[in-house]
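First the structure, which I've put down as structure tokens, then a few questions once you've had a look.
A protein chain is absent from this complex, but the other protein chains hold their places.
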Amino acid sequence: MSSFEFDSALIALGLTLKISLWATAINLILAVGLAYYFATRRFALRNTLDAILTLPMVLPPTVLGYYLLVLLGRQGPIGEFLEHYFNIRLIFTWQGAVIAAAITSFPLVFKSARAAFESVNPQFRQAASSLSIHHFFIFFRVTLPLAWRGIMAGTLLGFARSMGEFGATLMVAGSIPGQTQTLSITVYEAVQAGQDQLANFLVMLISIVGFLILITSNYLTPRGMRNTHA
Amino acid sequence: MKRFFVLIVLTISMLGAQAQTLVVSAAASLTNAFTDIGSVFETENPGMTIRFNFAASSTLVQQINQGAPADVLATADTYSMNRAQKAKLIKTATRINFVENQLVLITPTDSKLNLTTLTDLNNAYVTRIAIGNPNSVPAGLYAKNTLESAQLWQYLAPKLIMAQNVRQATLYVSQNEVDAGFVFLTDANTAGKAVKVAFVVNTPNTIVYPAAVVTGTTQPDIAQKFIHFLKSDAAQNIFTRYGFKSVTQ
Partner (left out) sequence: MLSTNDSSKNSLNNSLNNSSSDRSKPATNKNSVRAQHRNSNQPQTVWQIDLQHTLGQGETQFNVDIQFKSTAQRIVLLGPSGAGKSQTLMMLAGLVEPKQGLIRFKERVLLDTSKKICLTPQQRRVSYMFQDYALFEHLTVAQNIGFALSKGLFNPSSKRIDDKVNVWLDRLGMADAALKYPHQLSGGQKQRVALARSLVHQPDALLLDEPFAALDRDIRGELRSLLIDVQSELNLPMILITHDAEDAQAFAQDTILINAGKIVGE
């Protein structure tokens, strides 16, 4: 493996981390917010909407990538709007890769967070509201602290998924070295081109990083006792 | 007793008939043509079913190398077939070129750019060009070779967007995400009105499609029969319909 290949591997690693961190940050707000809403309110079509939001997990990533390309591309409803009013283009950019990664890992964070919120006894919220504390503050002072382990575990899973995201990213962001060529794409192309040494090195790299993330996630997953109500 | 015997023979021959399946691993760009050709072949040879496995040429070679069962291999470039031959994955004696293709430059349908030669790609209005990854996509490799021999590769490299296959490259063009793209004429025809063919690219090497019987085949006779069929008039007509050319050499 040449030093050039080694450098490009490190660049790909840095890029992958950047994209994954942004995607996870988006999901932390979006998925956790929606999960709280779904866990605490009853509304029509709740189960149906939950299933739709979980769909990215079931669809093949290339199919997802295709639909994202159609939606976010300059001829698509969202892409056209963004280009016309903000001069923003998402295709072939790392920002597009962030969106692809965020969407594919969304279900993991959403489902874990929803389960975590549902495991918090509603009496805590009710007690706090009868003590005249506003709903908004109750979320940060009571609900979130009691649910954070499950949320963290789900977030880490989502982060790991973003790191490994490939199919959708490839479609939407292309494979531009230094800009959108993530680790998983680099591995794929190395394998395709028969660059076995580089491929093996990259696989090892991805595995180590992924392993560390997943071990942390397992450590944080709630153990029976802690989350039962008083 | 005699009736019993007849029954056995009939059953065995029926089982035998159903067991005639041919696995053909073919390059993705052959999807439409091969599917039609396969139907004709099955009609003319009742009892035979063809199972197609379409993927990038390099992927197909990898699969066979790792032991995937296939009877016939048909690639979109000679390099992949050479690699297969070197690794003794195919029966060299059965290798033939069955059809040719042409490389074209396509643009989005409503593109205002008037591109007629390769040097036009240097134009500042051409910001992005889609090309199959030369490491793994035959069309991309032909494009790269052409650009290199035209001394244009290093100037155009920053504008290139690598696609994993020609379908993806075509998609980028039809979605107006790139200003131009290098694909085969057959791919452009499949895309129809979604893209516009600007001009045919003169490639230094002719784009030939080789086919051969896979060494590990369990149906050597039928595999051979299929390869012969590719050169028949019936098959060649189908190829022409999709934009392929008959072999000139």
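Letters A and B mark the chains as written, and numbering starts fresh at 1 in each.
Convention: a contact is a pair of C-beta atoms (placed from the backbone, for glycine too) under 8 Å apart; a residue touches a chain by one contact, two chains touch by 3 or more.
Given the structure is predicted, the values throughout are model-derived calculations rather than measurements.
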item: Displayed partners of the chain not shown (whole complex); value: A
item: Of A:57, A:115 or A:133, the residue in touch with the unshown chain; value: A:133
item: Among A:46, A:84 or A:141, residue touching the chain not depicted; value: A:141
item: Touch list for chain A against the chain that is not drawn; value: 121, 123-124, 126-135, 137, 140-142, 145-146, 226, 229-230
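Here is the rule we go by: only the chains that are shown with their structure count from here on.
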item: For chain A paired with chain B, centre-to-centre distance based on mean C-alpha positions, whole Å; value: 37
item: Footprint of chain A on chain B - complex, ascending; value: 56, 58-59, 62, 128, 133, 135-136, 161-164, 168, 171-172, 175-177
item: Contact footprint of chain B on chain A as seen in their complex; value: 66, 69-70, 73-76, 91-92, 170-171, 174-176, 189, 191-194
